[in-house]
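For reference, the structure is listed below as structure tokens.
One protein chain omitted, others in place.
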Amino acid sequence: MSGVWGKNIQFSIFGESHGVAIGGVLSSIKAGKKLDFQKIDVEMKRRNHRAFYSTNRNEADLYEILSGVTDGVTNGSPLAFSIRNGEHNSKDYPNLNMLPRPGHADYPACIKHNGFNDYKGGGHFSGRITAPLCFAGAVAKQYLEDYGIKISAHIKSIGNVVSDKQMPQEYDSELSNRLFDEAFPVIDDAIKEKMFSVISEAKEDGDSVGGVIECAIYNAPAGIGSPFFGSVESRLSELLYSIPAVKGVEFGCGFDITKLRGSSANDMYATDGEKIKTLSNNNGGILGGITNGMPVVFRVAIKPTPSIFKPQQTVNLETMENEELLLKGRHDACIVPRAVAAIESCSALCFLDMLCD
Amino acid sequence: MSGVWGKNIQFSIFGESHGVAIGGVLSSIKAGKKLDFQKIDVEMKRRNHRAFYSTNRNEADLYEILSGVTDGVTNGSPLAFSIRNGEHNSKDYPNLNMLPRPGHADYPACIKHNGFNDYKGGGHFSGRITAPLCFAGAVAKQYLEDYGIKISAHIKSIGNVVSDKQMPQEYDSELSNRLFDEAFPVIDDAIKEKMFSVISEAKEDGDSVGGVIECAIYNAPAGIGSPFFGSVESRLSELLYSIPAVKGVEFGCGFDITKLRGSSANDMYATDGEKIKTLSNNNGGILGGITNGMPVVFRVAIKPTPSIFKPQQTVNLETMENEELLLKGRHDACIVPRAVAAIESCSALCFLDMLCD
Amino acid sequence: MSGVWGKNIQFSIFGESHGVAIGGVLSSIKAGKKLDFQKIDVEMKRRNHRAFYSTNRNEADLYEILSGVTDGVTNGSPLAFSIRNGEHNSKDYPNLNMLPRPGHADYPACIKHNGFNDYKGGGHFSGRITAPLCFAGAVAKQYLEDYGIKISAHIKSIGNVVSDKQMPQEYDSELSNRLFDEAFPVIDDAIKEKMFSVISEAKEDGDSVGGVIECAIYNAPAGIGSPFFGSVESRLSELLYSIPAVKGVEFGCGFDITKLRGSSANDMYATDGEKIKTLSNNNGGILGGITNGMPVVFRVAIKPTPSIFKPQQTVNLETMENEELLLKGRHDACIVPRAVAAIESCSALCFLDMLCD
Partner (left out) sequence: MSGVWGKNIQFSIFGESHGVAIGGVLSSIKAGKKLDFQKIDVEMKRRNHRAFYSTNRNEADLYEILSGVTDGVTNGSPLAFSIRNGEHNSKDYPNLNMLPRPGHADYPACIKHNGFNDYKGGGHFSGRITAPLCFAGAVAKQYLEDYGIKISAHIKSIGNVVSDKQMPQEYDSELSNRLFDEAFPVIDDAIKEKMFSVISEAKEDGDSVGGVIECAIYNAPAGIGSPFFGSVESRLSELLYSIPAVKGVEFGCGFDITKLRGSSANDMYATDGEKIKTLSNNNGGILGGITNGMPVVFRVAIKPTPSIFKPQQTVNLETMENEELLLKGRHDACIVPRAVAAIESCSALCFLDMLCD
């Protein structure tokens, strides 16, 4: 289904980049949760922070809660919220629907919707629509706290610059808090400058770069998920792939596990007499689609944002002639850091949903 | 949902490896389709062929259709089928539920089901349960033929041996037919021997190896799928991750797209005045969650099968003591070639479902 | 699922009677439909008209479209809308959550939500939440017009006053237009005064009355629906029973069909050589869960609104003592006429959903 996600909780998302408002409805969440709005604000800002790699666009993402909360506490009815869009300079998007931008959704959206799609600013396909996702994720995270579940992510790579650090196998509150507070969360600070250079160079060239985000979900109990259609991997990847720009999702060692032999890939069990752990976590905390008590670890590939300022070849859908396209306007040179909050939000929503199974 | 998948068509799967029968129910498929049972038989055999890397287990996977077909033609009611399990030597599986096999679902399944899971042969978590998936996929493929949609896959890598070939950007019937007919489908025959060596060596060591499968869906029209929760990537990955052993799914260039700049990653449009194509297909035929008319291309990481014949460390769940485990029985040294049919089946089911949107 | 309905289209509803706003999100509707907002306004007014039997409450139900519409035309992305709530005099609702009103949802809602439900004005359980339903229904009706499908309803009874008229077996545009235009739609004008008397008397007594609404869906083609879980009756009744106050739904002759013999109940087929019809319509246009081309006819029982001004016995949930409750405020003496638009809306949404099967 296009606009609604979830089995036990349900999340509807709506909005176009240059429409009246974007927002969402989060249904079937438990009544009685006192929401910490400051935390929600922080999450919204994590997605929408300003930096040298982002646009100067001033969209404060001020949300208004329309229902579902009474005196700051969830009341059990659907939690609806909206974020008003600001004014937009439509001059920057002339006739774009007839000149589809390479790498963007313009062309397939136009085909799917017979040309009636709202193409301005990407419409419903804009990365801006991840703002409601982050709001919902911020709420979900607060519910997960009651279970002791923590979610943390870092930037694993930008372009060819790959960090050799990975999320630790035990929750490290100091690290996770630091990653949470940073606009550009990397485990090894030394790598940050290299990543910045890659982005700066691309920006100077009017180009863009992508990267990989690694995320870990800590303290999820063993036994969550299901075999086959309800596997943790199925449910997480389904939601992660709803984020525009995601082109790869892998769990544990992911694609690299194919280069291991079974004897190395298998995570051996060990106990101290009380708890059971695995000595490695090549399977990313999931076996047979079910959590095994180890951190759920996955990586997500974020493609370089397709909005670039170089001439690109496209086709005029009206005249059916080849044309050159030169984009104007303001565009991020790298959306990876902004995507971190969205990735964490998907994780939070998905685990909240699975915990209700 | 654990046992049921699909929005417009629905597929229920059931069975345990050593139970009475495995099978499935495929609902909401159109009436009037004359099924080619020979083709179904071939697909079943592709999943269950015998080779040096597979077990000598003789399970013919003879299916019986219980409903939904009248005189060889679908009648519009749910198509139910079952595959009887053969006799099993339970001696090979002594007390396994208390000695979880590393890399297998044993431990999380035991936690989830409070020890009541059928652990023999992996139970419902066995790769054997992909047989019903392949049956359903074989049916779905026949429906897709009416749309001209073709699905084809090859083995991209086994362990560290990686083929530099990839699925072509146009449907090549000769190649696809050859890949379909081969038990071990590779584009470049030269690489096959190298791959075989890797498997043989692992087998001799009582070990196992994994690999990567690349799949292409040809002739899907532009405009299929949806943004966000109904993206083609969401729906395909959800289903692909239901196959046990899958630990990674990537589309187009996948993780490698993060190493490209936007100017290289963007697929430029071009026309001959009639048709619109992209000059590259880094996005794997999907933009904004919707097909763009190019082949949908993705890769799936298959982990080395966890059943190995080396001593492994585990925990006795009864005594809560560390123990060494030595598996007996018959196990594949490599399940990658057998997984090809399952990957194609997921693709077929998913596209049939999306075409009904 | 509580807050979301639909298979092919999805409708999320939100809001509390005295919260910030009520509204909804209608997803997966086709792009390219030019909406007639005047018609939507009329539907909203049908639900919220003023009459001697209704309150003087002035809630104009002004909706704002937040997304999904560009230049008055649906753009294919989720259509979100909200209706701001006016100011409310909370003095009329003192401590109601601890003194559950008989016949209202107060008590079970309090149990379900651990006392955190927003009880003011009925919260999410208020009949006011049918306003978003009517908005969505008004949109759905406009889509159905493209299929030639018409929906029409009349008040069959108020209290003991039962009209002996029924919806005709052929679409009668004159009648349907008249019913649509009337705030209190009855086929036989003579009965209206009797019904008014019943309501007036109840109102004078500080009491309330219920009634039955009969609805017909015309021009739906044969072949819509499914046997078993997807029967037209299943899908319609599921949605109709989401309207608060509905306690009965019957199709065709409904409960009276149990008093007929098969020979009378069976609708015989007849043809003029071109079209096939049935000579009666005791089955309400549905056989085996599927439309047969005759009008789909059903009746819905609306209970007397539980808000009355007589002393009622209740229990103080805090003190666990029996108490007498005397309601104040403004309440309709009869909500049946206002429910007509909601019933029609459910029909429209449901058939739009089923047509996409």
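Should a chain be cited, it is by its letter among A, B and C, assigned in written order, with residues numbered from 1 in that chain.
As a convention for this text, contacts are C-beta pairs under 8 Å (C-beta built on N, C-alpha and C of every residue); 3 or more make two chains touch, one makes a residue touch a chain.
Note that the coordinates shown come from a computational prediction; the quantities given were computed from them, not determined experimentally.
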item	value
Visible chains that the absent chain touches, using the contact criterion stated earlier	A, B, C
Sole contact to the chain not displayed, among C:K34, C:R50 or C:K247	C:K247
Residue of C:G68, C:G211 or C:P337 in touch with the missing chain, whole complex considered	C:G211
Residues from chain A at the interface with the omitted partner, ascending	7-8, 28, 77, 226-227, 357
In chain C, positions touching the absent partner	1-5, 7, 13, 100, 102-109, 111-112, 124-125, 129, 157, 159-160, 202, 205, 207-212, 222-231, 233-235, 237-239, 241-242, 244, 246-255, 257-263, 265-271, 273-274, 276, 278-279, 283-284, 286-293, 299, 301-308, 310, 312-315, 317, 320-322
Residues in chain B touching the chain absent from view	1-4, 10, 12-16, 19-23, 25, 27-28, 31-32, 64-68, 70, 73-80, 82, 109, 112-118, 123-124
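Note that only the chains that are shown with their structure count from here on.
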item	value
Between chain C and chain A, distance of the C-alpha-averaged centres to the nearest whole Å	39
CA centroid of chain A to CA centroid of chain B, Å	26
Per-residue multi-chain contacts in chain A, two or more chains	1-4, 13, 109, 112, 124
